[in-house]
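Let me begin by handing over the structure; questions about it come next.
Here the complex is missing one protein chain, while the rest keep their positions.
Each chain carries a letter (A and B) given by its place in the written order, and its residues are counted from 1.
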Amino acid sequence: MGEVKLFFGPNHPGMHGNFSVHLYVEGDTVVKAKPLPGFLHRGFEKLMERRTWFQNVALIPRICVPEPDINEVCYSMAIEKIAKIDVPERAQWIRMIVLELARIANHLWSFAGIGGPLGLYTGPFWGVADRDRILDIFEQLTGARIYHMYIIPGGVRKEMPSKIQDMISQTLDYIESRLPDYENLILRNRIVQTRLKGIALLDRESALTMGVTGIGLRATGVPYDLRKVDPYLYYNYVDFEVPTATEGDAYSRIKLKYLEIKQSIRIIRQVLEKMPEGPINTKFSDGNALRYRVPKGYAYVHVEATRGEYGYFVVSNGEDKPYRVTVRGASYPQGLYGIEKYLPGTRIEDVPIWLDTMGVCAPEIDR
Amino acid sequence: MMNSMNDLLEELKKLFGNFEVQEIDEREVKIDVESDKVVGILTTLKSKGYSHLSLLTCVDWINENKFELIYILYSWQNGCKFIVATWIERKNPKFVTVMNLWPVARFYEREIHEFFGVEFEGNDDMKPLILELWDDIPPLRKDFDPLEYSKKKFPGRQYDKDVIQEALIFRGDKNG
Partner (left out) sequence: MEKSFFAPVKAWKFLFEKPVTIKVPKEKRKASERYRGFHINDWDKCIGCGTCSKVCPTDAIQMVEVPVLEKKFGEKPQRPSIDYGRCSFCAMCVDICTTGSLQMTREYVHLSSQPEAFIFVPTEKGIKNVENVEIGWIKDEDSELLELERVEMEMIEAEERVKSFIEYVKGYSKEQAIHEAARCVECGICTDRCPEHMDIPEYIKSIWLDDLEEGLRWLYKTNPLSSVCGRVCTHRCEEVCAISNRGEAVAIRWLKRYIVDNVPSEDYMKILNFNPKPKEERIAIVGSGPAGLSAAYFLATMGYKVDIFESLAKPGGVMRYGIPRYRLPDEALDKDIALIQALGVRIFTNTTIGKDIKLEELKEKYDAIFVSTGFTLGRSTGVPGTDHPKVVQALPLLKDIRDYLRGEAPKPEIPETLVVIGGGNVAMDVARSVARLQKMEYGKVNVKLACLERNFEEMPADMEEIIEGKEEGVEFYPGWGPIRIMIEKDEIKGVEFQKCLEVFDSDGKFNPKFDANNKMILQGDMVVEAIGQAPDYSYLPEEIKSKLQFIRGRILTNEYRQTDIPWLFAGGDIVNGPDIIHGVADGYWAARGIDDYLSSKERS
């Protein structure tokens, strides 16, 4: 049988986000794969150069839909680093709550995401519904469900509302109580196990060479997590484990997501206990928001996103707008180089599984 | 700056001659090196544990008429990063690829080529990565004005609704 070129995405039930892969297939085996990003290119980096430091707070969360807060944190921390600002302690703890809630929400969503390629449609319903509970917290805390625009350079925008702590605790209890359901539905599911085990393999050496980070790397037995290796905020003040696996397959990656939810719950509970009272932001520049300036300098800040290392490289030339901002999308290595290198040899139906479990997020590649 | 970084810097200076060092914080250092030493320094750093290429990017310093290429190397062992920077001419910008050191660099370089116009010798794939049917100068250059471009490309929209009239009726200043 001859080689057939197959346009996989941007419209495909197994493809999340507007991303496309050109597959050259023989039968149902992939011979060659070409990633085709760009459908979601909105020119964020250029737009940021043309908006003031503070205005960008409204722009950046949009780079990553499922987990917008990492953008806000990276951007803010980069500015704080250049301007040498000490952020009030309480703000840093609040940021940790936001980040970990976002992590849970994102993992729940990816349970929904894996449902598509597997045909397991209970997963999406549950995942999305439970994620909504976290969005409810965000709505109470930040005033918006998806794009929070809550974390700003210098701290966070508003004090936590009263009673939000109870709400968070209750929601965490609820999510925890739901975990066995997910375990039953997905992880222990015979079909899922048969379908995912040994699929979309990535070995340790390749992962390191490729520059894969996050779960994709940890599933090969490498315990690299920026929260541990390069602790930002107060991650070195809370106890948590970095789950790893050695199989390096799709199933182990899904399992790690599941285990990470537990760790995130653990982190948030500690944060709620440990966080002090006090101010929640400090000004990073004189004057009003139209005239905030950041001193000359460079900084690269990265955090552990659900898909790996998410970073912001910020250059300031001392003016009221950033001179240059580069966003390091976490899925850049696996989404571009990884597809080209590791999809050949797999079968068509395994392509979405690679994309989902490795966490290929189109908007952060395209920016 | 951590001691291990300092030692490594000394070693690099011995090998490659002096260069400018800028400490960003305890675990982050930016070094400005001459173009012909970049690959050597990157190779050395990689062998010393700074094996993770976090980012490869470019900054357009239009007033200086230069591009600044940025390589951010990260060590998973000690959580430190080196930002290796080098300046190249803005006119006919050319540099060498590092895809033999980090295969993923191929895509970073492709992107920089697309958005800044920098050629990377040794990288055979310089096709546009993100943009489709692009018909202007590389858009992340400082002299590209996206607003002008969009005005030229897309029609504006005129709204006819009399918003003030409506507001005045809401307020009861006027009868609807």
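Here, a residue touches a chain if its C-beta (ideal position, glycine included) is under 8 Å from a C-beta of that chain, and two chains touch if they have at least 3 such contacts.
None of the values given here were measured: they were computed from a predicted structure.
Enquirer: Please pick, from A:L185, A:V229, A:L272 or A:I348, the residue that touches the omitted chain in the full complex.
Expert: A:L185
Enquirer: For a quick check of understanding: of A:Q165, A:Q193, A:S206 or A:Q270, which residue touches the chain that isn't displayed?
Expert: From the options A:Q165, A:Q193, A:S206 or A:Q270, the contact with the absent chain belongs to A:Q193.
Enquirer: Where the complex has a chain not shown, which of A:K158, A:K228, A:K262 or A:R347 is the residue touching it?
Expert: A:K158
Enquirer: With the full complex in mind, choose from A:E89, A:E139 or A:E340 the residue touching the hidden chain.
Expert: Per the contact definition at the top, the residue touching the missing chain is A:E139.
Enquirer: Identify the residues of chain B touching the omitted chain, counting contacts across the whole complex.
Expert: Per the touch rule, chain B residues meeting the hidden chain are 157, 159-161, 163-164, 166-168, 170-171, 173.
Enquirer: Would you write out the residues of chain A that touch the absent chain, in ascending order?
Expert: Counting only chain A, the missing chain is touched by 51, 54-59, 122, 129, 132, 136, 139-140, 142-144, 147, 149, 157-159, 161, 181, 183-185, 187-191, 193-194, 255, 280-281, 283, 285-291, 293.
Here is the rule we use: only the chains that are shown with their structure count from here on.
Enquirer: Per the centroid of Cα atoms for each chain, what is the distance between chain A and chain B, given in Å?
Expert: Averaging C-alpha atoms per chain gives centres 21 Å apart.
Enquirer: In their shared complex, at which residues does chain B touch chain A?
Expert: Residues 22, 24-25, 27-28, 30, 51-55, 57, 59-60, 70, 72, 74, 76, 79, 81, 83, 85, 102-104, 106-108, 129-132, 139-140, 142, 144, 146-147.
Enquirer: Quick one: in the complex, what on chain A touches chain B?
Expert: 37-38, 41, 43, 45-47, 49-50, 81, 208-211, 213, 222, 224, 226, 229-231, 297-300, 302, 309, 311, 313, 315, 323-324, 326, 328, 332-333, 336-337, 341, 366
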